[in-house]
Each structure stands twice: as structure tokens, then as C-alpha cells.
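Excluded from the complex is one protein chain; the other protein chains are retained at their positions.
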Amino acid sequence: MNLLERAPIELKAWLLNLLGVFGVPDWALAILSALLIIGTVIAVFLGLFALTSVMERKILARVQNRLGPNRVGPFGLFQPVADGIKMITKEDLVPRGADPIVHFLAPVVMMVPALLVLAILPYGRDMVPVELEAGILYFFAVGAGTEVAVFMAGWGSNNKYSVLGAMRAIAQMISYEIPLVLSAIVAAMIAGSLMPSVIVAAQGGFAFGFVPQWFVFTPWGFTAGLIFYIGALAESNRSPFDLPEGESELVAGHLTEYSGFKYATFFMAEYVGMFAICGLFVTLFLGGWQAPLPFLEIIPSWCWFFGKVCFVAFTMIWVRATLPRLRIDHLLAFAWKFLLPMSFAAFLAAACWHYAGRGALGWGMSLVIVAVPYLALGTSFTRRFAVSKRTYQFSE
Amino acid sequence: MTLQIVLGISAILFSLGLAAVLTRSHAIMLLMGIELMLGAANLNFLAFWRFSPDPAALAGILFAIFSIAVAAAEAAVGLAIIILVYRNLRSVEVDDADQLKG
Partner (left out) sequence: MMCDFFHSLCADPVNAIGGWFVLLPAAVLLLAAAASVVLRNLIHAALCLTLSFIALGVVYLALGAEFVGFVQLLVYVGAVAMVIVFAILLTRPDELERSRSFFAGFGPAGGAAAALATLAVLLGAIFTSPTGDRPMPPAVAVPVADLGKALMGDYVVALIVIGVLLTAALVGAAVLAMEDEP
């Protein structure tokens, strides 16, 4: 068990030892160690991107009672290769009035934060690439760079619809960032630290011997986790929040004038960002690399982490296949008038749970503090959007 | 890397912001200059915190955090005012907002 668990770390140490024996100086070994970690993380996530680009189409297809891509390899699994060749060989069109520097740099500025945020996620026991003390804050600070990229893409295309799509996308991302950050702070508050590995360790142990103590199984954790999940869907511009890139609304929104490899870079950045925020969701609420049952700890911790991330990504694809798109005013009203007060309620519930001693009283109080605003907001919120009873007038 | 170098950088940033405020006529450019000046002041605070003999005194860091919060609030309100002025005057050049003149 321990061997498989520590396999990546031992492999890297063995490789560096070998190179050290060959006379490579220490400072070069340090740089090489960092490069190995960076290379592995990027390779894993780009591989996940490639796999997801075909799995998403197949899952959507199966939900819609059809097959999905199945020509290019066994079960269509080599589709990403075909897609990559297509994207690379497509003509790269730049609109005539477009701002050349801004139009060119937008995909770069989109991809860089998506890759940078992968540095603080704990992929397994003792497997964090960078141990930052303010890790969660770093995640959101670097994620703010994505909004700049969306604006650059929209404005640099010299196209009214792109600018409009970019403004809607930025409004959506800013609005959903607040409940997202607040629910992440709930988990950090209970764990007592902003370091992701400390938050994962705070979810360790099993109550009654077999129930995992993940934050998502508590009332406040369930609420905060659900708010984080919805915010994650909105931050990655995924359905049902994909108005900024909905084809029937604004062509492709801020991505209209991009073709070929630049579009592939945006696509890649969106998927890597989706996996990164799924990774943070797993870290904060689903126990990170912890196994759900004590006897399942045979399976290595990094397997559990990636398994959980893939499961959360699968649910995101499932939600995309199921729910219709939200209109922009519904979307913004949902964020400001429902999710924001609910995240405050989750915050208060978590604090009460902690200070009431984490016992039965704490569980009861937090449940009430979360349920009452939910029922109140839920009923009052939908009344405005309720469809009135139709009256039919027939010609007599 | 001495304290004087960091303070010199902050002084240059401040004078760039001051130049923007004094010479540009677009209201949003004025706001950008003000943000630069606030950033320079924050850099000063952090420079003095870093080079001070007592790094456990957190006043420098906390002042910088409060200053960032105040700057964000001021940017939001300032831009709302600029949008309102545009709606009434159809122009955002500060030279055109001269109804009280004479």
C-alpha cells in the first residue's frame, strides 16, 4: 500500500539521486526537481483535457440518446488527436480592425492563470507542488486574471457582439466570484487555515468508525459546497451559465473572432480551469485525497483525488446535459439575491456549529440557520418569476 | 537593495500618477492617476515595514490592506459618478463640466 502511495515521490527522488551521482550540481537538481513537478502536473491536466473533450461529447450524446464521436479510435478515444490536427491546421483569421497585440495576447492571458492555479492543490498525501500559506487566496487572486483575458478577447476583436459578450461574461464572473470566495472562506474558517493541505487534514478521521468527516456532510458544508459548485459552474462559463458563449445568443460571445489554435487555447484554458476549480472543490469540501471508508485506504491518495475530481467533472457535464441556459438577468439576480445571502447563512451556520461545540446542538443550530433563509429566499425569489395562469381567449 | 531604492521607485510611481492627474483631461484617466498614487503610497508603507527592525509590528501590512480597500471603494464611487456625469453631459472630459463657471 505504502509503495504505490509514495510511488510518484519515490520515483522523482530516485531520478534526482541518479542525476546527482552523475555529477549534476545541487542547484541544478533543485531546478530540475521543480521542473519535473511542473511538467507532471501540466501533462496530467492536459491529458485530462484531451480525454474530457471526447468524454464530454460522448456523455452528452448518451444523455441525448445518441452515440457521440466513435469513428476515430476504439470508442472514439483518439478524437482529441483529430481535433488537435484540425485546430492546428485551421487558418488563423484576425479581423481587419482588430487590435493586433490585444487580440493575440488574450488566449495567452487566459491560459496562464488556468495553469498557475494548479500549483497549490494537494494531489495526494505530501504532494503539494507549492506550499503557500495563503493558498486559497492565491487561487482566487490568480483566477482574477481570467477576467482580464475575457475582456481582452472581447474588445480586441473589433466586433460589437464580442464586446457585449465580454461584458456579460465579466459581469457574470464578478457576480459569482463573491459567493464562491465566501463559501471557500467557510471551509477555511472551520479548518483554521488558508493552506489547502491543512484544510484536507482537518477533514480526516472517521466518525463512528466509518463515516468520513468531510465538510460536505455537515449542513453548513453542504450549503457552502453547493454554492461553491454553482459558482464554479459560473466561473468556468459552463451551462447553465454559458450565456457568454452560447451559440444561439451571441454567436460565440467574446470568442467569436478566434479560430484555429487560438480558439483551441481558449478551449484548453476553459477545461483546465474547470478541472482546477473541481480540484479546489474536492480539496475544500470532499476531503481532498482522503478515502471515504477506512478499509479503502489501500487505494493511493492521489488516485482518490483524481477519482473525486473526475467524478465532480462528470457531474458538471451531467448538469450541462440536463439544465437549460439561464438568461442574463436571471443569472445575475440568482447570484446577488439568492446565493450571496445563502453564503452568509452558511458562514453563520458554520460559526455556530463550531462555537456550539460541534455536537448535537451545533448540528441542530446550523441546520436551522441554513434551512430558514433557504425556504424564505426560495419562496420569495421565485414569486417574481412565476408564470401567471394562462387565460385563453377563443374566438366565438 | 536598500530602502532608498524602493522608496525611489515609489516616488517615481507617485509622480507618474501626479502627471496623469495634472495633464490628462479625461475623467477616467484622472482616476487611473489617483490609483497609481495610492499604489505608490502602499508601496511606501510596505517598504518601511520590510526594512524595519521589528517585522512583527503588523501596522504596515494592515495599513496597506485598509488602503487597498479604501481605494477600491473610491474607484467604484468615482466611476459611478463619471457614468452619471456622462449621462447628463454626454462628455467625460473634465473641461466640459463647467456649468458653474462665470
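By written order: A and B. Residues from 1 in each chain.
In the analysis below, a contact is a pair of C-beta atoms (placed from the backbone, for glycine too) under 8 Å apart; a residue touches a chain by one contact, two chains touch by 3 or more.
The structure presented is a predicted model; accordingly, all values stated were derived computationally and were not measured.
J.: Return the single residue from A:A153, A:I170 or A:L243 that touches the missing chain.
T.: A:I170
J.: What residue numbers in chain B mark contact with the hidden partner chain?
T.: Residue positions of chain B that touch the missing chain: 1-9, 11-26, 28-29, 31-33, 35-36, 39, 42-43, 46-47, 49-51, 53, 55-56, 58, 61-62, 64-66, 68-77, 79-84, 86, 90-93.
J.: Take the complete complex as the reference. Which residues in chain A touch the chain that isn't displayed?
T.: Residue positions of chain A that touch the missing chain: 99, 102, 132-134, 137-138, 140-145, 147-148, 151-152, 155, 163, 167, 170, 174, 177, 192-194.
The criterion applied here is as follows: only the chains that are shown with their structure count from here on.
J.: Report the inter-chain centroid distance for chain A and chain B in whole angstrom, where each centroid is the mean of the CA atoms.
T.: Taking the average C-alpha coordinate of chain A and of chain B, the gap between them is 34 Å.
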